[in-house]
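Next up is a structure, given as structure tokens.
Missing here is one protein chain; the remaining ones are kept as they sit in the complex.
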Amino acid sequence: MIKILLFADLEEKAGQREIDIDSTAMKVGDIRKYLVEKYPQLTAIKSALPAINEEYAQDDVEAKSGDIVAFIPPVSGG
Amino acid sequence: MIKILLFADLEEKAGQREIDIDSTAMKVGDIRKYLVEKYPQLTAIKSALPAINEEYAQDDVEAKSGDIVAFIPPVSGG
Amino acid sequence: MGYKKLFEITEKEIIIQEVVNKVIDRNAGAINTFIGTVREMTKGKKTLYLKYDAYIPMAEKKLQQIGLEIQSDFPDAHVAITHRIGKLKISDIAVVIAVSTPHRSDAFTASRYAIERIKEIVPIWKKEHWEDGEEWIGDQLEKTPYPSGKPSKEDLT
Partner (left out) sequence: MGYKKLFEITEKEIIIQEVVNKVIDRNAGAINTFIGTVREMTKGKKTLYLKYDAYIPMAEKKLQQIGLEIQSDFPDAHVAITHRIGKLKISDIAVVIAVSTPHRSDAFTASRYAIERIKEIVPIWKKEHWEDGEEWIGDQLEKTPYPSGKPSKEDLT
């Protein structure tokens, strides 16, 4: 199982911060596509940066079961 | 009477912060010369900037009785 | 108080002195602090209040990364950053950055770098609440963030 985290606008659109995907291994880019198919309201996920286990990662990196994959919308701290 | 103020190294060398000069009007440059003559230990007054009544002034400005003339050594605040 | 958490996301009010205390050093002559506060008017629109959210563990890691980036340029620098989340009123402090260095020029440069970098790589989001609506704010720099690179010169002017 891969745990997905959504924040800010994405979290609000999905109605939840956490989504579990029942998979042992999946590329980050494929997770992104899967989420947009399942939650069409998440179009803004295209401009989010993926992170695996709290570190930014590219779409072609594979997440494994137990990993946490977060989609980071453009940040606005400070 | 013109009141003279000395600070930092100048004050220590003169042994006093205030000196009164019994004059009704005197150019700042002449005050400087007078002080070096009277207090030869005040050689460093050459690199001090004069101020009349709390504002920087040139040597050719005339101080009048009641004015306060300060000699400001190179500053080191901050 | 043996342990000082140098990079921190908090829901509590930030006490400036507490952040500054973390970087005070016998051989630091200069401390620069940057304090970000909630501004009422932005682009002609009146903000009532803000809400900040964060991916807390990653945000603290990224703040720490900024500290390390600064120390790679200025080995003697000490850096502490606290960012608040939750609901903030106008004039409330959202972030305090403190950098101490032996000489003042480096403290200014490093503090400036830290705030620019926060706006690029630290997963914290601001939601503005106005009388007529609310919105999550993103991409304030109006460009794509670049998590691994460093800001270009022109970002710092």
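For reference, chains read A, B and C in written order, and residue numbers begin at 1 within each chain.
One rule holds in what follows: contacts are C-beta pairs under 8 Å (C-beta built on N, C-alpha and C of every residue); 3 or more make two chains touch, one makes a residue touch a chain.
Quick caveat: nothing in here was measured; it's all calculated off a predicted structure.
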>> If I'm reading the header right, one chain is hidden. Which shown chains does it touch across the whole complex?
In response: B, C
> Given the full complex, what residues of chain B touch the hidden partner chain?
Replying inline: 5, 7-9, 11-12, 47, 49, 51, 54-56, 70, 72-78
>> Counting contacts across the full complex, list the positions on chain C that touch the omitted chain.
In response: 15-17, 20, 24-42, 90-91, 100, 102, 104-105, 107-108, 111-112, 115, 157
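The rule is simple: only the chains that are shown with their structure count from here on.
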> Measuring centre to centre, with centres taken as mean CA positions, what chain is farthest from chain C?
Replying inline: B
>> Taking the mean of the C-alpha atoms as each chain's centre, how many Å separate chain A from chain C?
In response: 25
>> With centres defined as the mean C-alpha position, give me the chain B-chain C separation in Å.
In response: 48
> On chain A, where are the residues touching two or more other chains?
Replying inline: none
> Could you say which residues in chain C touch two or more other chains, in rising order?
Replying inline: none
